[in-house]
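One chain of protein is taken out of this complex; the other chains stay put.
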Amino acid sequence: MDVLYFAWVRERIGLPREQVDTQAATVADLIEELRAREDRYAAAFEDLSALRVALDQDLSDFDAPLKGVREVAFFPPMTGG
Amino acid sequence: MDVLYFAWVRERIGLPREQVDTQAATVADLIEELRAREDRYAAAFEDLSALRVALDQDLSDFDAPLKGVREVAFFPPMTGG
Amino acid sequence: MRVAVQSAPFDLGAEAESFAKGNTRMGAVVTFTGVVRDVEGGDLSAMEIEHYPGMTEKAIAKIADEAATRWSLGDVLVIHRHGRLEPGERIMMVATAAPHRKDAFEAAEYLMDYLKSRAPFWKKEITADHTGWVAAKDEDEDALTRW
Partner (left out) sequence: MRVAVQSAPFDLGAEAESFAKGNTRMGAVVTFTGVVRDVEGGDLSAMEIEHYPGMTEKAIAKIADEAATRWSLGDVLVIHRHGRLEPGERIMMVATAAPHRKDAFEAAEYLMDYLKSRAPFWKKEITADHTGWVAAKDEDEDALTRW
């Protein structure tokens, strides 16, 4: 699955996107896996209340299932306009 | 004093402005005088709820005093914008 | 602040551009443009707008001044035409510039609500077989209670 990072999530992790091979059932499970990888991931996912997630380019929730999802994106609250 | 008429008030009375020599104390008194003149005035001032008045180019009320006023204007509710 | 009451058409694009250009320290610019719509049935041939020269400019300036006391505004523009207009022509525009969008939006709506019912303009509709003054709408008067 493609995992994308934007804004300071991208900066903390140090890359804009990567391929992740995972059996995680939900977004929260995927986050646990990523956190366990390295400090930079742990730092990026430290405070979930400061994060948003999109599944296949639609805003979603941390408890959403990942089945069938091809693209997951993590980013801070949006500041457009 | 100058008395001005706009929109259908002007059309009913048949002129846009005139000089009126009056001792009327209030707008309501002036309207009574005008009404008594001719049918076209009576027609224009038939329904006061459909009329507005401005004294020296400021919106005012029918019970406002006319002392010191140089220009009185009668017109229907405004429809700008 | 600029208030223009004129019979000539105005150039919306040029006005919007120049208004925004003069307010680059403001974060938000809102414009409203009113257009002569065809009436129900589609046979409006023209609209005639009468106004009260002298009072019109004063009344608009007073409305704009009041808006400037209620909201944090950098600038206000009001252009309102009078005379004969055809369907599709632009009757008027307002523009507001403010540090924040809420002020710019609310001030523009306030200006519109007051211009509708408190600036001395009267509209007459001319169709193929009828000529009549547009009646003031209760909803326009009611809109003022919001402020």
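The letters A, B and C name the chains in turn, as written, and every chain counts its residues from 1.
Keep this in mind: contacts are C-beta pairs under 8 Å (C-beta built on N, C-alpha and C of every residue); 3 or more make two chains touch, one makes a residue touch a chain.
Given the structure is predicted, the values throughout are model-derived calculations rather than measurements.
Put simply, the missing chain touches A, C once the whole complex is considered. Listed residues C:4, C:20 or C:68: the one in touch with the omitted chain is C:20. Think of the hidden chain as still there; on chain C it touches residues 11-14, 16-18, 20, 23-38, 87-88, 90, 99, 101, 104-105, 108-109, 112, 143.
Panel shows chain A; residues 4, 6-8, 10, 54, 57-59, 73, 75-81 of it touch the chain omitted from the view.
Please note the rule applied: only the chains that are shown with their structure count from here on.
Between chain A and chain B the centroid-to-centroid distance comes to 71 Å (mean Cα coordinates, whole Å).
Centres computed as Cα averages put chain B at a distance of 26 Å from chain C.
Chain geometry summary: the mean Cα position of chain A and that of chain C are 48 Å apart.
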